[in-house]
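The complex appears here minus one protein chain, its other protein chains still in place.
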Amino acid sequence: MTMQAMIDEWYPVGLISQLDAGGRRTALMGEPILVASDIDGKAKVTGGNGRILPVRLRYGHVWSSLGDPKNELFPIPEADQPGRRFVDVGVVRVRCSPLRAVENFLDIAHFPFVHTDILGAEPHTEVQNYKVEIREDVDEVWATQVKFYQPQAAKSASGGITTEYMYRVPAPTCSVLYKTCPPRPSEWDVITLFVQPLAEDICDVWPWMALFDDETSLTDLIHFQQTIFLQDRSILENQIPRLLPLDPGMEIPTRADLTSIAYRRWLKRHNYTYGAQLVAQ
Amino acid sequence: MKLYDYILSPSGYKVRLMAALIGVKLELRPVDFHPGLEHRSPELLSLNPAGSIPILEDGDLILTESSAILVYLAAKAAPKWLAGEKPEEAARVQQWLSFSGRLTASLGAARLHEMLLRPGDIAALQAQGMAALRELEAGLVEQRLRGMRFLAADRPTVADIACFPYVALAPDGGVLLDAYPTIRLWSRALRSLDGFIEMPGIHRLHELKPEPQIEPGEA
Partner (left out) sequence: MLADTTGSWTPVALSADLPAGTVNPARIATESIALWRSDSGRVAASADRCPHRGMRLSHGFVRGEAISCIYHGWSYAQAGNCLRIPAHPGLVPPETIRVVTHAVEEADGVIWVAFGTPASIPPKLDGFVPLRSLTILAMTAQIEAAAGAVANSEGLIESGTIRLLLSTQHEGETLVHVLVKDDADVATRITASRTAENLRRTAEDLQGKGSVQ
């Protein structure tokens, strides 16, 4: 187990809206932590030996770290854009590597088989070429010009459309998805996957959204995203091995998997291997 | 008819599935069970003091408990889903409707614990869930030996719909279904019925549709 490189990262550990004095007992990378509000109502995260951990409140969530973060929590400019609705989807626990959860989020080829008649449907299974890069200036993985035919792309979509996506990986266990916004074609809907690594092979997943949608009820928006993620969960809990294999040979990617290939390469380059399996192990 | 429902609730799904199979239209009223705990809000508690969903409203009638709602829908729209005149068939429907409550208390609670972090003694819940699955498997084996594919008869009844969701979703709570071949056949028979609908965690049987002939560039 190598925690070094990932220990200094920020991770989601709870919803701001659910902070209370009693606190949420949870874990971060194997260490028991308590996420609570103190006497002044401020968020406080306490590590296993009583030490006070750093805290940030952003994007609906409480963020913390076991180490000493060198960088500020990554920016999501859309989180400050007027007119968007911000949706806390709530936690879902999954018995898989936090890295597998992110990789699945970056994948579109599974839509027709796992999110049938919502995000994809046979015979529209082809993945067109798209662009992937590691943006050195911000040190993030980006996939752009990702297009896929979707029967019901969003709660606000009324029929099948070809949806365009952009994916960003700004932190080893977080991804931000930009997606065609049916009611406002000039903007992108933002859907994120924030993953809290409880241990190398189990995680709490906190999806969050920043959408332009004045029509759909908040509950419907939450349920749409929960539906999608719970369809993924039964896949994630049945991948072998549970850890993400970082060395080639164990799994076979194709052109459709360019985002996943770049993600794995970026993880390896930074030694982000908590939740990964290496041949050397 | 209005159903207070949660998309991830197997009990809500029982009602949606029954309605879909017999062609009854439901108006769905989504309840923010997670993370909002709306089922414990004053509005929902005034409908059902037990704080559980689903709740069915039909005019002045308010029904709680999914088994009762299944019986109501079937009696109104498709009586052949109820027990026939044979005493043993009627008794078997009742037996498995009662049994379905134990699936909720064991497999359902294990699922809520493992997935949505609700409290519970997970080892005990999983063990109780496994014991219930063994009973169901044994019951289905005996029905199969009698030449019947479903729990109470050779046709599906409300009893099958009451038991199916928590069984099919057992793996969500860490209880594997690998050891129950007859449950697997029964589950498949239900999933192959005309009008069957899924819920998250129960994927489409893609084999029921022929393989599409696809050409590159057509997508």
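Labels A and B are assigned to the chains in the order they are written; within every chain, residues are numbered from 1.
In this section, a residue touches a chain if its C-beta (ideal position, glycine included) is under 8 Å from a C-beta of that chain, and two chains touch if they have at least 3 such contacts.
Treat the numbers as computed from the prediction; the structure is a model and nothing was measured.
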| item | value |
| --- | --- |
| Candidates B:Glu27, B:Glu85 or B:Glu211 - the one touching the absent chain | B:Glu211 |
| Which residue of A:Pro32, A:Pro75 or A:Pro241 touches the chain not shown here | A:Pro241 |
| Touching the absent chain when the full complex is considered, from B:Leu103, B:Met130 or B:Leu190 | B:Met130 |
| Contact partner of the left-out chain, one of A:Arg25, A:Lys42, A:Arg85 or A:Arg255 | A:Arg255 |
| Residues of subunit A in contact with the chain not shown | 109-110, 112-114, 122, 125-127, 234-235, 238-241, 245, 250-256 |
| Where the unshown chain meets subunit B, residue by residue | 124, 127-128, 130-131, 134, 137-138, 141-142, 145-146, 178-179, 181-182, 184-185, 188, 203, 205-207, 210-211, 214-219 |
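To be clear about the criterion, only the chains that are shown with their structure count from here on.
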| item | value |
| --- | --- |
| Interchain centroid distance [CA atoms averaged], subunit A/subunit B, Å | 30 |
| Residue ranges of subunit B touching subunit A (in the complex, touch as defined) | 6-8, 30-32, 34-36, 38, 114-117, 171-172, 174, 200-201, 203-204, 206, 209, 212-214, 216-219 |
| Of all residues in subunit A, those that touch subunit B in their complex | 15, 17-18, 88-93, 95, 113-114, 116-117, 122-126, 128, 149, 204, 217-220, 222-223, 226-231, 233-234, 237 |
